[in-house]
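Data block below; observations after.
Moving on to chain A:
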Amino acid sequence: MVTSDQIILVPLLPFIAFAVNLLAGRWLKHRAAWLSVAASTIACFIAIPVCWAVFQGNHFANQGTWLMLGQTPLKFGYVMDPLSSSLLFMVTIVGTLIQIYAMGYMHGDPRYSRFFAYVSLFMSAMLTLSISDNYLLFFMSWEIMGLCSYLLIGFYFEKDSAAKAGFKAFLTTRVGDVGFLIGFLTLFSAIGTLNFSEMNALMANAHHAGAPLHAGLLSLAALLIFCGTIGKSAQFPLHVWLPDAMEGPTPVSALIHAATMVAAGVFLVARSFSLFMIVPNVLPVVTVIGTITAFMAAFIALTQTDIKRILAYSTISQLGYMVTALGLSGLGAGTFHLITHAFFKALLFMAAGSVIHGTHVQDIREMGGLFKKMPHTATTFIIASLALAGIPPLSGFWSKDEILLSAFASGHKIVFMILLLTAFMTAFYMFRLIFLTFFGQPRNLKVHAHESPAVMTAPLWALAFGSIVIGFPGSPFMHHWFQKFMAHMVHHPEYEPSAFVMACSVAAAVCGISLAGVIYLKKIRWAQKTAETFSFLYRLSLNKCYFDELYSRCIVKPFQSLGRFLFGFDARIVDGAVNGTGHATLFISAVKGWIDKYIVDGLVNFTGTLTHFLNSIVKRLQTGFVQNYLLIVFIGILVFLVWELKII
Partner candidate 1 sequence: MNMPPLLRDIEFAVDLSFVNAKGWILDLLSHIVPDWVVVFASIVISGVAILVLGPVIMMYLTLLERKLIGRIQNRYGPNRVGIWGLLQPIADGIKMFTKEDIVPVYADKVIHCLAPIVIVIPALMVFLVVPFGERMTAVNLNIGLLYFIAVSSITTIPIFMGSWGSRNKYSLLGGMRTAAQMISYEVPMTLSVVPVIMMSQSLSTNKIVLSQSGSYDMNWFIFTPWGIVGFIIFFLCAVAECNRPPFDLPEAESEIIAGFHTEYSGMKFALFYMAEYMNAFTLCGIAATLFLGGWQGPFLPSWIWFLGKTFVLICVMIWFRGTFPRFRVDQLMGFAWKFLLPLTLINILVAGLCHFISEKTGWIYSFIIFSISFWVLVRLNRPWMPEKRHYPLAN
Partner candidate 2 sequence: MDMLSLIIKFGIYGTMALALIAAIAVVTLRNLFHSALCLAAVLIATAMIYAAFHADFLAAAQILLYVGAVMTLIIFAIMLTEQLGSKTIRQTNRQNLAALAGLLVFVVILGRVIFKTPWPVTEKALASKVTVMELGKAFMGPYVFPFEVISIILIAALLGAVVIAKKDR
Partner candidate 3 sequence: MTNFPSKRKSSGIKQWDHVYTSSVQNAPSHHWLKIFGAGALKGMVVTLKNFVTSYFRKPDQGGIFTVQYPEERYPEIENYRNLPFLVYDGSPDKVRCVACGICERECPPKCIYITMETDVAGKPVRKPAVFDIDYAVCMNCGICEEVCPFDSIFMDHVFEIASPRRIDTGMIRHQEDLLKSSEYLQKIRPKTATMIDEKKRAAEEKKKAVVKPPQGPTV
């Protein structure tokens, strides 16, 4: 039986790997990869038994005071409950596999050790986030992950687009993080504690006591925390950064922008689900944001030509699905979809990565007929796509079904319809991708594709097995064990599985696949025709609903113009003022100088000359002859006699 305290080692090992790689990276060169992979595998071997213990129903939690804020101690610690254990389980496995894959993908890169340092740092951050037991630690690891995503997106910083993408990603997630920070601080001011378990207890009491504490304040806190999720999980308004994040190397995309980091946002909502349950009108907002994101992302993905962009948009739409699930207070459904999506989305990205690695081309219009050249990659890619589309035996079907069920059961008919349409679109663009890249004739003869080495294909197969297997705990075969496991967390409504929902989702998936096959294998011209007929929609989708232009015009441009205006304002007014004061002081000093020179000195000189003048008169008296003085004295006496004594 593994004691719980070793769980702290799980985030610590990747951090040590990061430190070593960073400091001795130059010296380690290709050996850096081994170090980080070893760290993550050891972390994995430590974490899985603990998770297994938690699966058995145990619950571990421990905390220590980190620092004293005046009298109130600030306690940091870890908690191992169903939510965190499942995430930990997923992250360690997927992380390790991706790092193994990255060893092959990044082979020969000059900054090899630095890549693995950043990845290890990201792993340690993700692991701390998953096991943290209070908002502050959660937020710290949240910020480190944002940093790692910036560093890794901008890994090829000599490419201008990579640097811009990194910067864009960092900024947009930053907007969300600010909201998240303010949110949990308001929460702290409201309920006085940052600890999740204490919060859950408070929320439970409030739930029973009926009247929640400060309804308004809590709802505000909840909304702001949800902003953090929007930023981090690339939801509707702040999703623009994820497609551009594809500039980074593919394992990064796989690890960060598919499986883990983006999932953190959903995990945040799940972690503070008790708060969201209490607050009356926040969940509908979540739902709306989720559905919009899902539909909008899928719609854009339809017309994309870059292999990684299509996957990015599909990630955004799946995240939309998770958020909608949480919005519909389907905690179990959301988290289940989170876990399953991590596996097959990572696989998709890695497969795409090996395709790019092989063909050195990212545009699907130049690819074709790669199936024969890259069988392993192709087959794993097809398996993942099937899972994503939601074909029954695969994990994707189960998790998506759960979501659709929660939507349908909770009476949100519209939401159900949109989700269903989205599912159809998902299936369509995934298989459009498959048919365009792997089947048909190679459109660009210069491309000489070759299969990736074993170190890359092995993790592909591992993940393929994972994406098949991982679906079962939530499926009826295991009696919805996962949903019950999640119910221990927060009491939320349970829905009976309905066959109708399952049938609708399967039907949507099959229609999508078949339509894609028809268009792209047989009737390539139909695509062209539909594009011309629905040209507006086509251009809308092609240009990512003009969000970038929209943002740049209504946010960036105004800010720039504001900046320019401010600069201008500053240059003219402030500097003007400063210079003005300078000139004013100069002028005033000149005036003072003049006054000083002509009036004060003038006065002084005047007295000088006056005395000199008077002196020149009086000094005549000083003749030097003693007798003159005597005479003067005598005459003085006379005058005195005559005048004063009035003798005469």
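FYI, contacts are C-beta pairs under 8 Å (C-beta built on N, C-alpha and C of every residue); 3 or more make two chains touch, one makes a residue touch a chain; residues count from 1.
Candidate selection criterion: all candidates are chains of the complex that A comes from, given by their letters.
Just so it is clear, the structure is predicted and the values come from calculations on it, not from any experiment.
Although all of 1, 2 or 3 belong to the complex, chain A touches just one of them, candidate 2. Listed in rising order, the residues of chain A touching candidate 2 in the complex are 625, 627-628, 631, 634-635, 638, 641-642, 647-648.
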